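Just dropping this structure here.
The complex is shown incomplete by one protein chain, all other protein chains being positioned as in the whole.
For chain A:
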């Protein structure tokens, strides 16, 4: 009986370091992912109905085309169009939408996937998309399935005012609603960085309530300013594009997926005299320097590439290496854990050099055991464990010298 208990304790003793090691590795790897930019999403919203708001749909479709061209796949773009101008009876070119009077580019050509259309575009649905609180029946294609590694571009256009944006001529999205949704997204680790771009009158006021870190916001006009349309297409009979979007598109037309233009160059491309309003960007919630962030981080799907010699095996270690500096920025991670992580990394390398071809899980159990032993502060239990450890030694020596 006594031997059985002893044996159990022995097994525990042996398993303990392994378990601790495993859990620590798991935790570290998840925190590493949160700080990495791994995917891109875009939510493009046109909030206004009616024929005379043709330009808002054209704005949104233009942005849709641009982000698609720069590499965000269709399944990662949530496109919300509040009205269907292409099929409006007043449209001289049925099933076509243009954003320029030269009519060279049909924005509503093939492969346009509209996720939310017509009266589906409501404040409720918009907030549901952002926060991910859908009913179970909503298909995956209509959900924003982003994670903590996502860069999200949120583009909105429509008619707005002081701290609100009109939806469908009947509802309003207030700046508080937007800020609340963004905060929920942050809490739920639904994004790493979020770029909110709004083309509406007094767009800057919509960002007033934002307080979540990692959010960058650009608006087409300051408080008290209107955002104007760029030009009228006398053939279609309405204005076809807004100024802010027009010049944004003009900026992106020069770029391709390999360009390194930074966000600051985008922001400085807005000229208040041609825009007839002052573009506003709020950057106090955003940590990175805008000069160092390529626009394709948001408008395309370009991430930093990590070179690996072999698949899978070396990847995790490389990530761990690189993550050190990023972790130092991250305040939420415990200092001790970080130190341990560094130790593990160091140990990793040593181990790598000395013994190759071993299992990753048991790379340096003894050093980890030593650390765990250090951490155990309860002296009594240490003494007990020590006594228990003495027991097999005693049995062994008795048997040896018998």
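One rule holds for everything that comes next: contacts are C-beta pairs under 8 Å (C-beta built on N, C-alpha and C of every residue); 3 or more make two chains touch, one makes a residue touch a chain; residues count from 1.
In this text, contacts and distances are computed from a predicted model.
Novice: From the list "Glycosylphosphatidylinositol anchor attachment 1 protein isoform X2", "Putative regulator of G-protein signaling 11", "Exportin-2" or "Protein TRANSPORT INHIBITOR RESPONSE 1-like", give the UniProt name belonging to the chain omitted from this structure.
Specialist: Not shown, but named in UniProt as "Glycosylphosphatidylinositol anchor attachment 1 protein isoform X2".
Novice: Determine which one of A:71, A:132 or A:237 touches the chain that has been left out.
Specialist: A:237
Novice: Would you mind spotting which of A:66, A:91 or A:146 touches the chain that isn't drawn?
Specialist: Of all options in A:66, A:91 or A:146, contact with the hidden chain holds for A:91.
Novice: On chain A, where is the contact patch with the chain that was removed from view?
Specialist: Within chain A, the residues that touch the unshown chain are 50-52, 87-94, 237-238.
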